[in-house]
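Heads up, one of the protein chains got dropped from this complex, but the rest are sitting where they should.
Letters are used for the chains, namely A, B and C, taken in the order the chains are written, and counting of residues starts over at 1 for each.
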Amino acid sequence: MTLFRIVEEPIAPPMLDEIAGLRDGGTVTFLGIVREDSGDGRRVRALWYEACEMMALREFESIADEARHRFGGVRVAIIHRIGEVRAGEISVAVLAAAAHRAAAFDACRYAIDELKRRAPIWKKECYADGSAQWRSGA
Amino acid sequence: MTLFRIVEEPIAPPMLDEIAGLRDGGTVTFLGIVREDSGDGRRVRALWYEACEMMALREFESIADEARHRFGGVRVAIIHRIGEVRAGEISVAVLAAAAHRAAAFDACRYAIDELKRRAPIWKKECYADGSAQWRSGA
Amino acid sequence: MRIRILAFAALRELCHAPEHAIELPAGARVTDAWGALAREFPALAAHRASTRIARNGQVASFEEALADGDELALLPPVGGG
Partner (left out) sequence: MRIRILAFAALRELCHAPEHAIELPAGARVTDAWGALAREFPALAAHRASTRIARNGQVASFEEALADGDELALLPPVGGG
């Protein structure tokens, strides 16, 4: 069971099952799904993700540690996909498991917010018209 | 795709996949897992759930409608298992999907909080020592 | 008139069955149906304050009037999730 992963293959339920050992009374999962709508009207075909892997995995671990301390023992797993992730596919999965649900919700939200803010991962929006653009921020 | 279900069989990933059509930019899933620890020191073997099914399904739908209105278009699915659910198994799954993650987190939390407060579903704790007791409240 | 009563969870166990049929005089209210069942199963009485009643699937007060063929559901404090 590796709690922090950067993968090139699709993030699919079997991969999430592997970390089912993480389950506790309340288990909250966040899935980030690539949207077809760029937010400024252009149609997105795919996102292309790139990571500084060593630093990103270390950041995942730091974020999970912080969540465990802030929210009373909750355990967190983070999987991020890199390379091309097409519209409708999962780019990131964050799982948080705690004896009680409030801590699991808080930790899951903290982890995805911090991941977006801090992890050295970048995305390029690849539009249906063939153009592309790097995007930062959440 | 039936968004509101009460089932006797285990809630497993294939069942959650069925409602993958619900996915949006941010998709938050809550899984309630039966804990072995009753909270007062007794070891729980299983919970036995009973529902007033027609009313419970209607309540699920009301809760999902409320979430959609409060949190800007988020879609919610709710599956609750009845009968015997052993320690470590999933008793309830709530999925919330929205274009943006804050709404999905808020809607998922609202739905599980309201379900616990309002849905006509009951549970009996069945202890490892053979005794059992009805429990109300979250 | 004839009323069908469904009892759930702890109340079902107190009534020894999930379903009972009772006969009540015309003009009877929800409270009379409760009273009739509580005479048969005296352990019910202590649960009146914590029980919600649904009449034909809608939450009803103890004062609500009944009609022939009504179905009442006795709902103890819930504990789903």
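Please note the rule applied: a contact is a pair of C-beta atoms (placed from the backbone, for glycine too) under 8 Å apart; a residue touches a chain by one contact, two chains touch by 3 or more.
None of these values were measured; they are calculated from a predicted model.
Undergrad: For the chain that's been dropped from view, list the shown partners it touches.
TA: A
Undergrad: Of the residues A:11, A:28, A:46 or A:92, which one touches the chain left out of the display?
TA: Checking each option in A:11, A:28, A:46 or A:92, the one touching the absent chain turns out to be A:92.
Undergrad: Give the residue, chosen from A:46, A:64 or A:115, that touches the chain omitted from the document.
TA: Within the whole complex, the residue contacting the unshown chain is A:115.
Undergrad: Kindly note down the residues of subunit A that lie in touch with the hidden chain.
TA: The missing chain touches subunit A at positions 32, 49-52, 54-56, 58, 80, 91-92, 112, 115-124, 134-138.
Just so it is clear, only the chains that are shown with their structure count from here on.
Undergrad: Which integer distance in Å separates the CA centroid of subunit A from that of subunit C?
TA: 50
Undergrad: Can you list the subunit B residues in contact with two or more other chains?
TA: 32, 112
Undergrad: Out of subunit C, which residues touch more than one other chain, so two or more?
TA: Subunit C, residues with two or more chain partners: not present.
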